[in-house]
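Only a single protein chain was left out; the remaining protein chains are all shown in position.
Chain IDs A and B follow the sequence of writing; residue 1 opens each chain.
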Amino acid sequence: MQPTSELVGPALRARTFGSMGTVISLTVPAGAVPGAAGGEAKLDAATAAVERVFAGLDETFSLYRPDSEASRLARGELCLRDSSAGMRDRYADALTWRLRTEGAFSPERPDGVLDLSGLIKGYAIGQAGEALRSRGITDWCLNAGGDVLVTGSPVPGSGASWAAGVVDPLDRSALLAAYELGGPGTRCALATSGSAERGDHIWAAGFGARTAGSSGAEFVQVSVAAANIVTADVLATAIVAGGTAMLHRATDGWEIDVLAVRRGGELLATPGFRA
Amino acid sequence: MNTQLLTNRPGVRRSSGGAVNPFRAQYRRRLLRADLLTVLFWASLAGAIALWLADGGAAGFSTPAGSFTALGIVAGLAGMDLVLLMLLLAARIPLIDQTVGHDRALEFHRKLGKPALYLLLAHGILIAIGYGMAEGLDPVSESVALWVLVPDMWLAYISMLLFIAVVVTSLVAVRRRFPYEFWYAVHLLTYAAVLTSLPHQFSVGGLFAEGTWQRWYWLALCIATGAALLYYRVVQPLVATFRHQLTVKRVVRVAPGVVSIEMSGLRLDELAGSGGRFFIWRFLAPGLWWHPHPFSLSAEPVRFDAAGQGTLRITVRNLGRGSSQLASLKPGTKVAVEGPYGLFSTAARSRNHVVMVGAGIGITPVRALLESTPFQPGNATVILRGHSESELYLGEEILDLCRRRGATLFHLTGSRPAGIRTWLPEHAARAGHRLASYHPNITDADVYVCGPSAWAHNVLEDARAAGVREDQIHYERFDW
Partner (left out) sequence: MRTRAAVSAALASAGILIAGWQSGLHVADTGSSVASAAAGSTGSSGSSGTSGSAGASGSSGSSSSSSAGGTTGASAKAVGTYAGSVVQTRFGSVQVQITVQAGKITDVTALQLTDAERKSVQISNRAAPLLRTEVLAAQSADVQTISGATVTSDAYLNSLQAALDAANL
């Protein structure tokens, strides 16, 4: 365990819970939830709400749960036509993304199983954000297994941005770069995808026949900052799958910032990551 | 036979050439309009190229590939501008018709055909070369790439083929081999050629891209041309037809092979005063409706009542496949009418005196002009030419008009002298007469000529030789 260092930054409060096979962290500024006594309770309630969002989606879409709708679909017990509206909507979203990324992002595994996990985590974060906003919490930072969505500022009312650090894939105890989220900028979501990661939704991409797994991937890690967490999540996945061509298509077609790490450790980045 | 000389009424003097010319102002205005149209013509071509210059296109000449592309773009702009101008010339726009006359407009239209095609061909070839050089492809591969990869280019290629078909079939040598209807059908493909060429102009190359002011200019030009065509060639004729409700009243045989067709209609006062201008008639009977006839009225419309109801008359000869069926027209047949067109009227007048020369069925517009054009007694001469007296159609009416209005009338009958090119009958030619003999002040006269083209050209030559200037000569061609 890393020794905890003296906190010099803004005063923050955090809650964590496990879901979708990873850990979700909700961080809010200390004064964000009003009322000293009621504040903690409110934070707990908000965390519970976020946890419910994740749990609900995990129950439907997780392929690791044998009784989830996704697993039943995979086994053939259910056909897509008879599936829930939520399943079909997310599938439609995934297909749209497949079109936009020209196949680099695809919800279908090579074995034909429908795996929407690449989309669901981002979607869950977005839904959780809505839940937080509806509770009147205006400054928060939600991190679900490395995908970050923020609103407001770590120092409420100051206009300062949240700072997210990007992990160095070659040394996971060190940071490669920082990126400012929220605040005056438009980007409030940061998603990172890697080719050596849990969740094998980076199989052979649409163009350029690449074998599944890390052996053929050009980029070992890609971080995408965007205005929307699903966009960031999908594009990060797509760029890892699709390589340089997809990288350029993504930067051309969307307002994003990208930090891509090559297998040899070289970096490719848009101006937003520059010092 | 004989030359009959009918003098003026006694006591009337020929006026001298020093009198005030009431047509001077009208004449100068018409010339000004003509010059304005000329300026507009060249200015539009310059404008098309200036659009490209204003976009910084001249910078393309810094490289060989860029030069080819730049030339190709300029050729395309000029070519398309010419095509639009050609369409406008054929659109029967009143301003153009009243300034230079419909037949001259069409003549100019025909002349522009080949240059326009050459420019469009050059456009295609130069751009294929230029783009190809920029990408390391030969022109043929580049053309294929353009067809396959760039949206709207396949339409542009189709457009090119259509243009080639239209121009080739319009070449005189080719046109003669086919019936008029075939040529006309192919010519209508021009509309398809223009429409298929439009998409790529706005989507490829960047000059007319979204957001550029050039785009608005070019769009406005194309839309205005289309609107003019639609309005003047389709809407106005339809409106005129419904407005006047012309119906054939009776068909009268005037002479062997010549009939007068009388029609009744409404608001005919609007058609009055057209003098020798021609209308395009379509008789809405089976087998006749698709054949357009250009005929002038042979008399001013006669009005019955204040509402403008009345009759009008055309006199036609059985020439050609379409006209021969006119003799068997049934009363009650509805008639579609377009017009009036042409400059064979008072609007073309520029001088005090007027000389009207008509031969064969060309006498018809002369009769109409004689009835309406203003002149002082003694300042007008009418010459009718025919093989025999019976060919001088509407002879009594013309005689009557000349008597009433104080014009000098000559009947020139008889055949041409063999071996000599002249418009006169043998006896007059041998007597050494020329056009000026019939009207000594001819240099101060407007000369209107209508008749078979070979004969008419001889009259015009005679007039020019007598010192009559081009703007005084008004010749109506029937064979366009």
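In the analysis below, a contact is a pair of C-beta atoms (placed from the backbone, for glycine too) under 8 Å apart; a residue touches a chain by one contact, two chains touch by 3 or more.
Just so you know, these numbers come straight off a predicted model, no measurement behind them.
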| item | value |
| --- | --- |
| Contacting the left-out chain in the complete assembly, out of A:Ala104, A:Ala124, A:Val230 or A:Leu247 | A:Leu247 |
| Touching residue (missing chain; options A:Phe54, A:Trp97, A:Tyr123 or A:Tyr179) | A:Tyr179 |
| Sole residue of B:Gly56, B:Pro256 or B:Pro286 that reaches the chain not shown, by the stated touch rule | B:Gly56 |
| Touching residues on chain B - with respect to the absent chain | 31, 34-35, 38-39, 41-43, 45-47, 49-60, 62-66, 69-70, 130-131, 133-137, 142, 145-146, 149-151, 203-206, 209, 471 |
| Hidden partner chain, residues of chain A it touches | 1-2, 4-10, 12-16, 18, 21-23, 25, 27, 121, 141, 143, 145-148, 150, 154, 162-167, 169, 172-173, 175-180, 190-194, 196-199, 221, 223, 244, 247-249, 251-253, 255-260, 266-271, 273-275 |
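What we mean here is this: only the chains that are shown with their structure count from here on.
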| item | value |
| --- | --- |
| Centroid spacing, where centroids are CA-atom means, of chain A and chain B in whole angstrom | 74 |
